[in-house]
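Entry: chain A
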Amino acid sequence: MQVSDEVAIEISNMNKWYGSFHVLRDIDLTVYQGERIVICGPSGSGKSTLIRCINRLEEHQSGRIVVDGTELSSDLKNIDKIRSEVGMCFQHFNLFPHLTILENCTLAPIWVRKTPKREAEEIAMHFLEKVKIPDQAHKYPGQLSGGQQQRVAIARSLCMKPRIMLFDEPTSALDPEMIKEVLDTMIELAEEGMTMLCVTHEMGFARQVANRVIFMDQGQIVEQNEPEAFFNSPQSDRTKLFLSQILGH
Partner candidate 1 sequence: ATLDEVKERGELNCGVVTGLAGFGAPDANGVWEGFDVSVCRAVAAAVLGDPTAVNFVPTTGQTRFTALASGEIDLLARNTTWTFSRDTDLKFDFAGVNYYDGQGFIVPTELGVSSAKDLDGATVCIQTGTTTELNLADFFRNNNISYEPVPVETNAEAQQQYLAGACDAYTTDASGLAATRATFENPADHVILPEIISKEPLGPLVRHGDNEWGDIVRWTLNALIAAEEYGVTSANVNELAAAPGTNPEVNRLLGTEGELGAMIGLENDWAKNAIAAGGNYGEIFEKNIGENTPIGLARGLNAQWTNGGLIYAPPFR
Partner candidate 2 sequence: MTTTSDAPKAGFRPSQLIYDTRYRSMTIQVIAFIALMLGLSWLVSNTIANLSALGKDFDFGFLGQRAGYDINQRLIDYDSSSSHGRAALVGILNTLLIAVLGCALATVVGVLAGVLRLSKNWLVANLMAVYVEGFRNIPVLLWILLIFALMTEATPQPRDFREGGDASMILGDSVAITNRGVFIPAPAWGNGSMILLIVLVLSLVAVWGWRRYAHKVQEDTGRILPIGWGTLGLLIVPLAVAFLALSATSGRVTQPIYVTGAAEGTSLADFGAAQQGINACAVPYSTESLNLRRALRAEGLRFNVVDVTSAEEAIAAAEEGRCNILSLPASTEAATVPAGAVALSDTIRRGSPVQFESPVLGGFNFEGGLQLRNSLIALWLALSLYTGAFIAENVRGGILSVSKGQTEAAFALGIKPSRTMRLVILPQALRVIIPPMISQYLNLTKNSSLAIAVGYMDVRSTLGGITINQTGKELEGMLLLGLFYLVTSLIISSAMNLYNSRVKLKER
């Protein structure tokens, strides 16, 4: 689990509004290559929005976001470039129900990366093995359990060989038994040195793999620290309150 000096994502002074609602305020964040960052915070604090700004599913209005040396602006070429470097997993998996698992995984490589189909399928099978469901390759998403679906979603992102992975509450829509499957897959990924940003309330996961935990509230980064320090000696009152709720629950 090596963290290099190379900067993967640099966010400086970033602000975002929904209409007149100031949802992200002056975000400054530098993520290094190979870092694994967990973002937590109360509901509505802007965690999802932050993640989604990084691959431009949402547009920010001021400040800079530089991903892998490319600044996110309204230039389509940059956006395309960044999106193919950044993988994303959603809370509700968002698999394509009309395509088989394999087709889900090969779609982007074939149409975005222009990989030949056979090669794309090989890559896909490789990653499906990694998430431990190669035998489901020819089924449709609707035939899989939630945990399996989320693992497919991860495999699908990985097939684009992203340098950075974003996770937005990947386990919160799952039944307890399935959460573990998915977390295991994510831990494995972390161990391989993937740069990861993960919105989650799974504190166990945070302790085990995160280099850094970021706590957000009201659109701001309130506190960030290494997991141990963060959980054991939170500095800000808000963090304390939040942690007491989430751990007491």
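Keep in mind how these were chosen: all candidates are chains of the complex that A comes from, given by their letters.
In this section, a contact is a pair of C-beta atoms (placed from the backbone, for glycine too) under 8 Å apart; a residue touches a chain by one contact, two chains touch by 3 or more; residues count from 1.
It should be emphasised that the depicted structure is a prediction, and the values quoted were computed from it without experimental measurement.
Trainee: Pick from 1 or 2: which one touches chain A in this complex?
Mentor: The touching one is 2.
Trainee: Given the complex with candidate 2, which residues does chain A contribute to the contact?
Mentor: 17, 19-20, 61-64, 73-77, 79
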